[in-house]
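I have a structure here, written as structure tokens, and I will follow up with some questions on it.
Every protein chain except one is present and positioned as in the full complex.
Our next item is chain A:
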Amino acid sequence: MKNKINKLTFTSMEVRKKILELITKSKSSHIGCAYSLVDILIVLFYEILNVNKIKSVSPDRDRFVLSKGHACVALYVILSKLGFFNKKILNTYYSNNGRLAGHPVFGSVPGIEASTGSLGHGLSIAAGMALSAKLDNKKYSVYTIIGDGECDEGSIWEAALFATHHKLNNLTVILDKNGFQGYGRTSDVLSLEPLRRKWEAFNWNVKEIDGHNILQIYNSLANIKSKKPLLIIAKTVHCKGIPFMEDSLMWHYRSPKEDEFKKALCNFGDKIK
């Protein structure tokens, strides 16, 4: 296990470095929002999802929907690392005539299961996939990541009601609780607390974890056995991994300038390619 964690930690550094390069080069936004969910995505894609079936678009594949689509650069990097598409395509991220837009587009590259980017859609789509698995007697599981700010949307709570009513215990939602949304701290804009009790009242199985602790993420996702859908509240840090950019809303919007990029790169040392 310890080896595995070291390996995943190393991968998460590689992914973060690549994200930094892509965002800086393309002058795009959302580095902070992507960094907060990198570790969760890595555990999902390297340990939990049946990636080969996803690659071959098998009807039995697990489904992953990135509901907070604005963080898709992290997903693109991981998909590319896992061989869903080649590096050349990855490097066209957010550039003229590229394949990869600023939000995930269904069909743009393998591995993108739904077009997201308008917040509050992904959970309903995931619930529909999970219900279909039940209807078709299939064993696959469905995962989605939502933002804490995204929980402002009424559609999230409609889907939350739906999922428990239909006993979708093959559905897991990870809530990336980085504490920020578009205009400020989530606690200042629209209070979500008591968040855990809200989801429990909606009859979900709820776990709370440190969203950057690989072992905790793994333990929360592995061998899920419950009659209910699962919500994992992952406490995360906006832009986790680059100390001088952590926990600041500015990095929802800005992309690093040349000197900031260089300073940020120092975090990764020589071993990270």
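Following the convention adopted for this analysis, a contact is a pair of C-beta atoms (placed from the backbone, for glycine too) under 8 Å apart; a residue touches a chain by one contact, two chains touch by 3 or more; residues count from 1.
Here is the rule we go by: contacts and distances are computed from a predicted model.
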Protein name, per the UniProt record, of whichever chain is missing from view ("Transketolase-like pyrimidine-binding domain-containing protein", "GMC family oxidoreductase", "Amino acid/amide ABC transporter membrane protein 2 (HAAT family)" or "nitrate reductase (cytochrome)"): "Transketolase-like pyrimidine-binding domain-containing protein"
Residue, one of A:Ser80, A:Ser115, A:Asn205 or A:Ser255, that touches the chain absent here: A:Ser115
Contact with the hidden chain (one of A:Ala71, A:Leu100 or A:Ile242): A:Leu100
Contact partner of the left-out chain, one of A:Glu47, A:Asp152, A:Glu246 or A:Glu260: A:Asp152
Chain A residues touching the omitted chain (full complex): 28, 69, 92, 94-105, 108, 115-120, 149-150, 152-154, 181-184, 189-190, 249, 252-253
